[in-house]
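Notes for the one structure printed next.
Omission of a single protein chain aside, the complex is shown with its protein chains in their original locations.
Let's look at chain A:
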Amino acid sequence: MSAHINHVVVVLQQVSLEEVPAKKLRLTKPSKSAALHIDLCKATSPTDALQYLLSFARRPVEAESVEGVVRILLEHYYKESDNSVRLKIASLLGLLSKTQGFAPDCIVDDAINTLNNEKSHQVLAQLLGTLLIIGTQLPDKIAVVQRLIDVACKHLSSTYFGVRNKCLQLLGCLGTVDKPLSKETDAGPGAQTSHVRDVQSVISDYFQDQDPRVRTAAIKAMLQLHERGMKIQQTIYNQACKLLSDDYEQVRSAAVQMVWVLSQLYPESIVPIPSSNEEIRLVDDSFGKICHMVSDGSWVVRVQAAKLLGSMHQVSPHFLEQTLDKKLMSDLRRKRTAHERAKELYASGEFSSGRRWADDAPKEKVDTSGVNLIDSGACGAFVHGLEDEMYEVRISAVEALCSLAQSSPSFAEKCLDFLVDMFNDEIEEVRLQSIHVLRQISTHITLREDQLDTVLAVLEDSSRDIREALHELLCYTNVSTKDCIQLALVELLKNLTKYPTDRNSVWKCLKFLGARHPTLVLPIVPELLSTHPYFDTPEPDMDDPAYIAVLVLVFNAAKSCPTMPALFSDHTFRHYAYLRDSLSHLVPHLRVRNLSALESAQNFLQDSLVRVSALQNLETPGAQDLLEFTIRDLLRLGELQTELAGSADFCATYLHCQLLLTKALQEKLWTMAVPLCLKQNWLSFDDLEFLYSGLETQQIATIHNIRLQAKALQLILTARSKPGVDRVLGACEKFLQDVESFQRLFMTELPHFQDSFVEKLLELMPRLTTCKPLDLVKILQTTLRQSGFIHLKLPEQIHRASATIIEPTGESDNPLKFTTGLVVALDIDATLEHVQDPQTSVKVQVLYPDGQSHIIHPKPGDFRTPGPGRVRLITQVYLSHSAWTEACQIEVRLLLAYSSSSSKQSASKPAWNESMGGLPTSESCIESTIHLSKPVKVFIMPKPARR
C-alpha cells in the first residue's frame, strides 16, 4: 500500500516539473507510470529491468497516462547502457503509441532524438520500427511524415541489414511520390547525392543490396507503395525481372508479386525481347516470366506464381494457350500427347483402342534445331503446375486455370482435358477442387464422349463429397451426343446401386440433365422406358429408385419437348401423376392431359387471395369456412408447385393466424380455449416473420399488426382473469411501448393500414396514454371488435426456409444400442433451403422421451454449400442418456434460431434491411427458435453397463 502512495507523489512531482497545469493532474490512476518508474529505479541489473518492462508490457495503459509513461521510459532510455533493455524500451514506445485515443505527435521529436545517439544496430532498427508505428498513426501530419522520411533516408546507408530493412519499410509505408525527398535541383543522371530523387528510385536502389533480406524489404516497400495507391514507374519492371532469378526464395517470391503488379499497371506497354529485335506487350512478357516461375525450385514461389497467373486476364490468347502446350517427343520424333490421340480417335469414330503396343509410337521426325527445351515463353506452365509435387501448387494451378478459363471460352475448351486429368489426383482436396472448377467453367464447354467417360469414372469414388460435387457438375454440363446421355444415365444408375444414399442427389442430377438436353433424350426414350411398338411390356416397379431416376430424366426432357409424351405408354402417365404428386420438386409440370401450368397456379393463388379479401368481416357466417378451405387449398398448392411453395405457405399461415384470432374473439365467454389459441398463434407469428425470406416492409407491418391484435387480446385476458391493478399496469405499459415501436418502425407503411386495428389504436393513442389500465382494456376490447381484416399483398418472391433430414430416415426398427452414460454418435444429413446464415442459426434439437431436450450447435465446417440457396448439413450429434428398460424413440429435428428483441425488430434485419435506418437495437435480445424441419424418430437403447 505504501508503494501506491509513493506512486502518487512521484507523478505529482513529475508533472509539476514539466509545468503542465491541471490537465495532467487529472491522472486519476497514476499507478501505472509511477510504478514503472519505481520499478525501473529499483532495478539493479539489466535483467531485472527487462523483467519489469516485460511484466509492464502485459497490462494495458490508459490513453491519458500514455504520455507520462513515455516520458519515464525515455528518461530511462538515456540512462540505460544495456542494449537489450533499450531495445525493449524502444519496442514499448511503439506499443504505447498504438494505444487507442492517444495522439503520438508529442513523442515524435523525442523518438527521433533518441536515434541520433544510438550506437547499437539492433536498437536502431527497433527505434525505426517505433517511428514507423508512430508514422502510421499520423498519416495526415505531413510535416511529421516528411521528417520521418528524412530520418529513414539518412539511415538507409547503415551497414546493418535490420536498419536498412526498417528504413525501407518506413519509406514504403509513408513515402509519397508527389513530393521529392529533398529540394529538387538536378534530377539528371549526374546528380551526386541520392537525396534529389523520389521514393521509388531510392527504394529501387536497394533492389541490388547485398543482403537478400534487404532486397526483399525493398520490393515489399515498393508493393506497399502500390497498395497505398501510388503508381509504380514502369522503369522498375526490368529491375524486378532481374530479381526473379535471385538466389533467395523470399526475394523471388516478392519479385513475382512486383512483376505481377507492374503487368496490371502497364499491360499494354511494349517491351523488347532480349536477343532479338521483336517487341511484345508487357503483360505478355510478364506472363511468360511468371509462367517460368511455376517451375521454380522453391514451392512457395511456385504457389505464388501459379496463383498470380490466374489473375492475368489481359494476356493474349496465344500466350495463354501455350501454357497448356508441351511438345512431346520420343527419340527426337514428334509424339502426340494422349489428349491429342484421344481427340483423334474420337474424331475418326474409333473408340478406346490403345490395346496395341506402341500405338503411341512417334511419327514424324523433329527438326532438332526447332526444339526448344527451355522455353522463355509460357510453354507448358500449367502442365508443370498441375504435375507438381506439392498439392498446394496443384490447387493454385487449378484455381488459376479456372479463373482464366472463365474469361476465355477457347482456353476453357483447351484446359478441359487437364482438369479432367486432375480428377485422378492423389489428394482428395485437389480432386474436389478440380470438379468444382469444371462446374464453374462448364457454361463454356461441351464434353466429348471420351471426356465424359473419364468424368463419370469418378462417380464410383467412395467419398461422398466427391460424388456430390460430380453430380453438381453433371447438372451444369453440356454433352454432345445421345450416347453421352445414355452413358451418363448408366453410370449414374450404377452409382445409385452402389451408394443408395445418393438417391436424391442422383435424381436431381438427372432432372437437370434431362432439362438441359431434351433433343438428345428424345431418340432414346423408347429404349429408356423399354416400350415396344406393338408389344406391351411389363409395368416397371414404381418403388425402384433406378426406374424413378429414368422417369425423372425423361419427364424433365419432355417439359420442353412436346412430342415426347406421345411415346409414353399408359402406365408412364400413371406414374407421372404419382411422381408429380410425391416428388413434385423433381418432376415438372407437363402439358399433358389437362393439367394446369405454373401460370394457372399463380392465378389460382391470386384468386384465392382475392376471394378472401372480399370478406369484410370474418364474423359473417360462412366466412370462416371459406378461410379454412382457402388455407387447405393453399397448402396443397404449395406442395404441388415448388416455385410457389413459399408464397402459398406464407399466405396460408397468415390466414390461419387470422382465423385463430377471429375465433378467439368470437368466443364471447373468453373460455380457457383462448389462451391455447394464442399460444398457437405466437408460434405462427414467429414463423411468419423469420422463416420466410423476401418479405417486404408492408408484409412485416401486417404481421406486426396482427401480432398487436393478439397482444391486445392477451392483455384483455390477463385483465379479466387476474384482477389486480399492478399486474395489468405493467402489461399495459408494455403494450403501449409495442404500439409506439410499431409506429416508429412502420411510419411509411401506415397509409396501407386504413381501418385496421393499428390505425385505430394510433388515433386513440393520446387517450390511451393517459387513461387508467382498466379503461384501456375496455377501449382495446371495442377496437379489436371493430377493426377490419387486413388483406395480404403478395410480394414477388417468398422463400420459405426449410430443412429436410435425409438421414436418419426414421424407418429403422433396429435400435441404436449403447452403454448408458457413454455417448453414441448419430449421423445427421440434412439439406437446408433458403436459410440465411445457416452456420449460426441452424441447431439440432434432440428430444428424449422423458421430455429432456438438448440443443446442439453444429460446427461451421459441417455446412457445405453445393449450390446457391442450398446448404447441406452433414454432422454428428452425440446422444447420451441414463438407462432405459427398452428401446424408445427419440426425436431429432432442426431448429432455426433467431434473436428477437422485446420489440421483435432486430432479428428480422435481413428481410427488411432498408427500414432499419438508425434504430436503436440496444434492447436485450432473446434467443428463440422455430422448428425448421419435421422431427425424425430414432430408436435408441441405452443399456446399463455390465459390471
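Side notes on the structure shown:
Throughout what follows, contacts are C-beta pairs under 8 Å (C-beta built on N, C-alpha and C of every residue); 3 or more make two chains touch, one makes a residue touch a chain; residues count from 1.
In this text, contacts and distances are computed from a predicted model.
The chain not displayed here is annotated in its UniProt record as "Integrator complex subunit 11", chosen from "Fanconi anemia group C protein homolog", "Integrator complex subunit 11", "Piwi-like protein 1" or "EF-hand domain-containing protein".
The chain omitted from view is touched by exactly one of A:M422, A:V521, A:A623 or A:L637, namely A:M422.
Across the entire complex, the residue among A:S463, A:S582 or A:S853 in touch with the chain not shown is A:S463.
Considering the full assembly, A:V383 is the residue among A:V108, A:A152, A:V383 or A:V844 that touches the omitted chain. Residue in contact with the omitted chain (choice from A:S120, A:Q146, A:Q264 or A:S295): A:S295.
One of A:K42, A:K231, A:K498 or A:K793 touches the chain omitted from the figure, and that residue is A:K498.
Taking the complete complex into account, residues 157, 159, 208-210, 247, 295, 297, 326-332, 335, 337-339, 354-358, 368, 371, 373-374, 380, 383, 386-391, 418, 421-422, 424-427, 454, 457, 460-463, 498 of chain A touch the chain not shown.
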